[in-house]
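Showing just some of the chains, left in place.
Each chain carries a letter (A, B, C and D) given by its place in the written order, and its residues are counted from 1.
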Amino acid sequence: MTTDTHDSASAGPPKGIGPMQRREMWLAYLMLAPTFAIILMIVAGPLLANFWISVKPVQLADLRPPTVLVNERVRGGPEAVGDSATLEYRLRNSSQDEEIRNVVLSDEIPAGFDIAEVPEPCSVDGGKLTCTLGTVAPGWRDRLQLEGTVTQVFLDADRPERQSEPQIAGEANNILTNFDFTLENFRRIFSADEFWSVLRVTFYYTIFGTGGALVLGLFAAQLLNTVFPGRGVLRGLFLFPYVSPVIAVAFTWVVLFDPFSGTLNALLTKMGVVADPINFFGQRAIEFSFLGIPMEFPLALTTVIAFEAWRYFPLSFLFILARMQSINTDMYEAAEMDGATPLQQFWYLSLPQLMGILSVLFLLRFIWTFNKFDDIFLLTGGNAGTRTLTVDVYEQGFALSNLGAGAAVAVVVFVVLVTFATLFIRFSPKEEGL
Amino acid sequence: DTLRFWTTEEQPERLAKQEEMAAAFKDKTGIEVEVIPVSESDLGTRTTAAFAAGDLPDVIYHTLQYALPWAEAGILDTEAATEVLENLGASTFAPGAVAMAAVEDGVASVPVDGWTQMVVYRKDLFEENGLAAPDSYEAILAAVEKLHNPPEMFGFVAATKIDENFMSQVLEHVFLANGVSPVNGDGFSALDEKKTIEALEFYKAIAEASPPGDLFWKQSRELYFAGKAAMIIWSPFILDELAGLRDSAPPTITDDPTSTELASKTGVVTTLKGPSNPDGAAWADIRYFGITNDADTEAAMQFVEFSMDDGYMSTLSIAPEGKFPIRRGTSDNATEFVDGWAKLPVGVDRKAPLTDLYDAETISTIVSGLDTASRWGVKEGQLSLASKMINSQVINRYVREYIDGERDAAATVAKLNEELAKIQ
Amino acid sequence: MRPGSVILAALTGLIWGVTAMVVIAVTLTLITGEVALPQATVAGLAGLVSALAFVWWRSSGAGGGLPAWALSAAILFLVLMTASFAAPFGLPLGTTPVWQGLGLIAFVAGVTAANRVTLSGARLGQMSRYEREVIYIRIAKGIGFVVFTIIVALPFYVMVMTSLKSQQALLANPLDLSIDVSQGIDGLFRSYVELFTQFNFGRYLMVSAFVSIATVVLTLLFSVPGAYAVSRLRFPGQAFLARSVLLIYMVPAIVLVIPLYAVFSQLGLRNTLTGLLIVYPATTIPVALYMLQGYFRGLPSELEEAGLMDGLSRIGVILKITLPLSLPALASVSLYVFMIAWNEFLFAFMFLDDPDIFTLSRGVVSLNSSEVPRQHLMAGAVIATVPVLVIFLWFERFLVQGLTAGSVKG
Amino acid sequence: MGAIQLNKVEKWFGNLQVIKGIDLDIKDGEFVIFVGPSGCGKSTLLRLISGLEETSRGTIDIDGKDVTALPPSGRGLSMVFQSYALYPHMSVRENVGFGLKTAGVPKAEIDRKVNAAAEVLKLDDYLDRRPKALSGGQRQRVAIGRAIVREPSAFLFDEPLSNLDAALRVEMRFEVARLHKSLGTTMIYVTHDQVEAMTLADKIVVLQGGTIEQVGSPRELYERPDNLFVAQFIGSPKMNVLPCSVDGDRFSLQGHGGGHYPHASATQAPVKLGFRPEHMQVVGVGEGHCTGTVEVAEYLGADTFLYVALDGLETVLVRISGAETVEEGARIGLKFDESRMHFFDVEGRAVRSL
């Protein structure tokens, strides 16, 4: 029969984990290991590396660690057995500003080459050449010439000097890995006048680009929230800008907006809307005066923002539409019964309901827009007042070949981003499930 | 293994010619050459990157601006280049071009061809309006004054897109014309304020007579071809398409894209004078074969030698209108190449020798420019520094800002001097 | 008769008249290349009159024989033709008469239909706020449809049409986006032929396809076990790991570019497809993991428990139950990842030098930076776009799921 | 005031006719309940009345005025939804006052009315909470409050309690009853739940397939169902039905006994005999109207249900007290309460004396 014990004072929760859960835990770690390995390697590692590079005066060319370059050649064009020839090693320090210490060259003497004379720092031991060159200065170059005569073996071989690669050893200070740090990069970017304008442009771009995409998305979602024939087609069409490769749409916009041969400008001028073609992507600002106050309208930036809004509205549209379709229609029926007019329904019911997804979208899009590089790079290359931080990373790092400065800007990007992400995590409404 | 050859002549037709030459080289030596097109605007970055990664190509076809900086950075194997030059006979080369690439004990790379920059103008309109040929600031401004009538006709199409080499070239030409140079024999020398301001003001004036926006060679040519620009600055490469020989860049002034009409209405000027430099100056660009330090030196040298010798005519025939021979001839026949070049037909979709298209005077203007042309730092022996300054695009940027009205001329000069001084 | 109601009806007609005229005139211009000057004022007037006539006729109950819309269409046509002196598009009727005729029909039909839809239920007498608002909303939506369709479709239209033209034609008349059939198929597709024969686009296409598919496969291989572990298994640190995935997903590529460039240069991975195939999956795994874990969470755990009760091990459950059930999610993740990889630009641009291994994005950029005619550039854009769009339209359902499930990435 | 009249109302969804011409007269102050199997059109009918769904044919009058073409806002009705349909982002106060706010009622008056409604519904303490922070019953109260403040001429309820658990359902049922008593307003109520229907309604409307089967008070429907459908639909466990034959004033069951047939004067001949499980007694074999074997005896405490397989006939269900014990497998006789037998003709219509 059964007994039921009201087990009174149990000893509190058991410590540790049971065997079943332990098995599960190891399985989980095993399954996650490859993923996290690759993410650490390709994402987390580089993030840290950025900080490292940003405090080092690294130019693009410094990526090549200073080494001594060797070039081995046979000179003198020996044609017959016994002809004299010269085995020449050309050496140079690849770096213009780092010396290389303990340089030693070693190589196999090609078969059939009888050495007559060995230059001073070198010695030959059983067909093996060793030259101890010591410390060489930045930009150093030298030639080592081994005189000798050739035998038939040498002549028969195809490019006999190639049979062994000369080996070179040496130590040098590698700017990438040494422990010299400098804040020069940061000083440089913060003191450049344009940095602050870049920052300002970045925020304009981010805020208005995000806002534009959201507003368009909201409107589009309203349009497609009703059932009508052709709705599926239209929904597909509305997603085109987002789905297409950025490269294609960006160039299309460039072509479309071209001031000389672009369709849009032609249309505007021919129909008499504007007198001169407008260079949408090239002109920094349009000046106009409003109530006598001269003002500037940042044209290129606005166009780039318009592109951003155009390209990403489909995404907010999708999310908002999905959210709208999940809103209980009962609520609207209740509102109908309550006598609310359509606009009242939108204002009092739809909008508050969408606030959650809108704010999540705003934050996420804000971050993504902030991160955006390709669009502006392809549209304007960051010119005409459209350079954002991300484009600046490229400009500094690659266009100007100053990796250190580029990394410093990247650090700034990252820091700003972390701030946003923190805000995002704090303020995102949990129920939206993002 | 295969040689890798980077070339900035990346249009398919031109690539095809280079591949032909590579094939010929292979027939001769058995060495395979892979011809890799690289955009001219990317060349600097990509080369540096490849250097950093230790996978430089064997040979690079590059412009003058890179020759000395790369030699200094250890990208180019100057000894190999010098040896090639010697093997071919240094005396067979035009001395000016060799001098521009000269390093301590030889050359940075082997000069191949060159061209001079020209002011291309509508001779018919100038004649109609009684204007003098646009060979000075003054003459140009006068013509702009007269002819500028947007949107039907723009007085000029200046270069304003700062990340294009084109703007550097045009600016340098304009500065040179007024005797402005950022270098002297000791390195950096502050820009002369008065002369620079003159040049800046001139440039601003022509920029204002241009359509708005980021302009570079593309717009210049399109507008001129459409008959909407009175003057542009361009390289001689324009000569064939101007005559309707290339379908992908047709003159649109008439309905017939193959018409030579525009060519017949066009005049050119290569030497430009500024108010403070009555002698004026021409601007030339020279292209070189550079052998890199990562190269298979022997093979690369053979390839360059071949291209400059047996293959030289096909090298030039890529675009004879913009590739004037730097190597005049061989030791046997001192003018072999010059003569051959003169007979090369230009054009892509249709072909014709230059002499059929332009009058003799025009052609001689173009060709003779190469002898007098110069660049910043050539005379002073500071070409390398000057190239770096150009490559940094500092001048472009501040001139553009000056044009956009962010700074006045004097402040711009000061700013330029400040920034240029930082470059070593 | 209430002035408010009359104005509302009049305004509606005015708006439709102007909108339809502008849209049709621009379309006409783009199709024929003839510059049509939209007679907006006249069209507005015609729309206004016809709308009033429509409402009045319908609500006065005069109905009977002639339906109100027919009457209003007739009035619309008459007013338009009279007031524009028989040149509704600012063109003499002789030029491109067929297109103008079609345009006219489209105008009359469009405005009449729009009036009919938006003004159904309208009266000239008193209307309640509710009824008026219904009309405002119909108008706003109508305009919305027109505007959105245009801004979305126009660039793509221009892209395709430009790619089919010759440089000469483009420069001569940028407005003429008609198809010039007279050049024949060869002429029409000349840009494409040249891209494939001279510019190596066939190869780029293959490389892009290879890279994208390989990325998808690698991403799934990594993310499926990861997502399963994070969503289903209990272990210390689960919540932390799940959350950090989302954070990693927010790291911008540009921040990674410099260090990766440095390291890959030294390892010889730059300018190789291997390099891309390391970077692409690494950037897509977090997305995929995030999407999949959401889906796995949504699968009823009873199913897996049933599997366990049926004698399967954990791995067995994953392989035999979870994965077959997740096919839709795997499909959407795959498509989404494919799209990311296909469209990726930055790394392809930074890492690839060698045209033999260019992806399409990289290939198209090289079209831009050289002296290549614009139609080639647009043809390149079309070639890059068509595969994704085809895949997108084919699997729209999955991709839309993927987009909403996964991400707001762009 | 809330007299509602439906005249030949029809509803078509495309080609599907869902409501098939219904005439119904609801008097002011009446509590009318629609019941019927799922999909029979109860909700649709309610929505037609509310105006949320357009009437395809026929007219609806409220207080003598034809409202068929008016939107919901013009009909002066209130509706309470099964899902509550509260506005999740508004507080209870705002929820309840929303209808007044959209109508432009001044704030002070809204407050007054909301407070009054809250008092009636005991919602005072929750007025500033969001619906999410309320229990199911409280939410339903808010929904009702929202309906009340607008002082409608009639309330419409669509299965208002079916999302609540059993205990709460009982409580809310009382609440609704109390409300009806105190307001005296017409109420139309759709439900699936027999207990609700039986206990709340003044008048039950039994629908099937878009038509009305019977209208009447609960007792009428239980005691005098018009047809087999209503007979089996009302009452739980449902009525047993056996084939029978009649001869004069005697009826007989095949292979079993028979008894007095009270409706000998009726014109139709009955073919079915219906009797409810609670109207039978277990007697000795051969003693009752019929005989059978107890297949299953389900002991439920208060009651025991016997599933008795009648010899040669179907299994019938018999409800006896839980205190009685009958073994499974036992042979028993069953005796019906003859005054509570129901007879039906071939078409399922009840056979009654004229």
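Assume a residue touches a chain if its C-beta (ideal position, glycine included) is under 8 Å from a C-beta of that chain, and two chains touch if they have at least 3 such contacts.
This one's a predicted model, so the numbers in the text were calculated from it and none came from an experiment.
*Asks:* What stoichiometry, expressed in the displayed chain labels, describes the complete complex in this file?
*Replies:* Every kind of chain, counted over the complete complex, yields A x1, B x1, C x1, D x2.
What we mean here is this: only the chains that are shown with their structure count from here on.
*Asks:* By C-alpha centroid distance to the whole-protein centroid, which chain wins?
*Replies:* Given all protein C-alpha atoms shown, the central chain works out to be C.
*Asks:* Please work out the Cα centroid separation of chain B and chain C, and write it as a whole number of Å.
*Replies:* 42
*Asks:* Roughly how far is chain A from chain C, going centre to centre by Cα mean, in whole Å?
*Replies:* 26
*Asks:* If a residue has to touch 2 or more other chains to count, which residues of chain B qualify?
*Replies:* If we look for residues of chain B contacting two or more partner chains, we find 49, 52-54, 222, 226.
*Asks:* Residues touching two or more other chains, restricted to chain A: which are they?
*Replies:* Residues 63, 261, 339, 341, 398 of chain A touch two or more partner chains.
*Asks:* Using the touch definition up top, name the residues of chain A that touch chain B in the complex.
*Replies:* 60-64, 69, 71, 73, 90, 92-96, 139, 159, 259-261, 269, 275-279, 281-285, 380-381, 383-384, 398-401
*Asks:* In the complex of these two chains, what residues of chain A are touching chain D?
*Replies:* Touching chain D from chain A are residues 328, 330-331, 333-341, 344, 348-349, 352-353, 355.
*Asks:* Touching chain B in the complex: which residues of chain C?
*Replies:* By the definition above, chain C touches chain B via 166-168, 171-172, 194, 198-199, 261-262, 264-266, 268, 270-271, 353-355, 366, 369-373, 376.
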